[in-house]
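A protein chain is absent from this complex, but the other protein chains hold their places.
Moving on, here comes chain A:
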Amino acid sequence: MSKFHVSTTVNGDSVEYLCDPRETLLDCLRDKLNLTGAKEGCGTGDCGACSVSVDGRLVCSCLMLGVEADGKQIETVEGIADGDVLHPLQQKFIEHAALQCGICTPGILVAAKSLLEKNPNPTEEETRYWLAGNLCRCTGYDKIIRAVMETAEELREAS
């Protein structure tokens, strides 16, 4: 089986890896680049725990091949904080206790960040629909929605 050489950018850093064409981007992030923030919940596009952004577009990294990442700009949950300074979304998730086991959290943070970049003033309904592909077995979603809505409000006031 021939391996493919992939050059890509992850959270602003140029990285390279060799992969089998059957390996997903999620496999490559976790097993080759040691970026274990993105989680595998289902592997079939249903849960959103593997969410990352590719060229500014939110996708499931379990539904994309590692070879397809060549030449792309990938952003994962590891790139959300600025060094030790948490992103406002991360801060609000802690304040609202918007996580329990935390498996869904990296995917939800990436998805919520992508929403606020596209729409700084989403309604609650828009937020719920945007995050419909991010499943959480613990929180009941309400705290997550409150945290996202409040972050949006604070970011609007700050800008």
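Quick note on the criterion: a residue touches a chain if its C-beta (ideal position, glycine included) is under 8 Å from a C-beta of that chain, and two chains touch if they have at least 3 such contacts; residues count from 1.
What we mean here is this: contacts and distances are computed from a predicted model.
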Check: Hey, which one's the missing chain according to UniProt: "Lactate utilization protein C", "ABC transport system ATP-binding protein", "FtsX-like permease family protein" or "Carbon monoxide dehydrogenase medium chain"?
Finding: "Carbon monoxide dehydrogenase medium chain"
Note to self: Given that one chain is not shown, which residue among A:46, A:95 or A:142 touches it?
What the structure shows: A:46
Margin query: For a quick check of understanding: of A:18, A:94 or A:132, which residue touches the chain that isn't displayed?
Written below: A:132
Note to self: With the missing chain put back, one of A:21, A:102 or A:140 would touch it. Which one?
What the structure shows: A:21
Item checked: Residues from chain A at the interface with the omitted partner, ascending -> 4, 21-22, 24, 43-46, 48, 51, 54, 57-60, 62-65, 67-68, 111, 114-115, 129-134
